[in-house]
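Sharing a structure below in structure tokens format, with a few things to ask.
All protein chains of the complex are present and in place, except for one that has been dropped.
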Amino acid sequence: MTETRVLTVRTEKREQFVDISAAISEFVRSSGVRKGLLVAFVPHTTAAVTINEGADPSVMKDIGAALGTLVPRDDPRYKHAEGNSDAHIKASLLGSTVHIPIVDGGLMLGRWQSVFFAEFDGPRQRRVNLFLY
Amino acid sequence: MTETRVLTVRTEKREQFVDISAAISEFVRSSGVRKGLLVAFVPHTTAAVTINEGADPSVMKDIGAALGTLVPRDDPRYKHAEGNSDAHIKASLLGSTVHIPIVDGGLMLGRWQSVFFAEFDGPRQRRVNLFLY
Partner (left out) sequence: MTETRVLTVRTEKREQFVDISAAISEFVRSSGVRKGLLVAFVPHTTAAVTINEGADPSVMKDIGAALGTLVPRDDPRYKHAEGNSDAHIKASLLGSTVHIPIVDGGLMLGRWQSVFFAEFDGPRQRRVNLFLY
């Protein structure tokens, strides 16, 4: 590992996708690393990180709505007493890390790909830990 | 990172799982790398990559059908106007990368494991970027 950085993400709603691609790109460029692997790690259990389309914001709206249909916020069978079981479930469905190759000093994302921090139990101040390997 | 290769995958249906294990194995062997980590990265937002059983093709059929039940192709609530919201949602559920350890110069996959490119909005010509770390 050559470089590390902590991104701070301030979410404003209970459920929200925040595009963190520009912050990750800036970290990679400032590191001077030419090739390697960028790992973004979310150290929370009611949030996640995912790669999907950033060009049309309706894509992430549809993803959020679909997750809400699959995993309802309220379910009388939930045993966890904090009212955020849905957020924990969604976090495991999307996962806590994304990995992006670094080539020629930049993120090798596809044309339509952006990186989104996925808030499922906000609003909160969150962190995303970035690492370059 | 020591080696990189771009796999081209030509899909023939809207939804299709393509076993890319042999192509990945050949890349690892030809690299001469004895130990490390293979990362397969899908640079698309309506496709994914996953590891599951390759011995019985009905397993991947069941996975495809289950994803279709969970995320219907048509839903009047979808806001994205391209008719492929389901493909974007499935891509985030499965994820854009898989990681396989390299030991003794080969992929350390389990006995029943194969690596599948997951097409959710084909047919198209797709890419999978392979990296060895």
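Of note:
Note that the chains take the letters A and B in the order they are written out, and that residue 1 is the start of every chain.
Here is the rule we use: a residue touches a chain if its C-beta (ideal position, glycine included) is under 8 Å from a C-beta of that chain, and two chains touch if they have at least 3 such contacts.
Note that this is a predicted model, so its numbers are computed, not measured.
Within the complete assembly, residues 1, 4, 39, 41-45, 70-71, 75, 77-82, 85, 88-89, 91-93, 95-97, 99, 129, 131, 133 of chain A touch the chain that is not shown.
Although one chain is not displayed, its contacts with chain B can still be listed: residues 35-37, 50-53, 56, 58-59, 61-63, 65-67, 70, 93-95, 98-103, 108-113, 133.
Convention: only the chains that are shown with their structure count from here on.
Chain centres here are Cα averages; for chain A and chain B they lie 20 Å apart.
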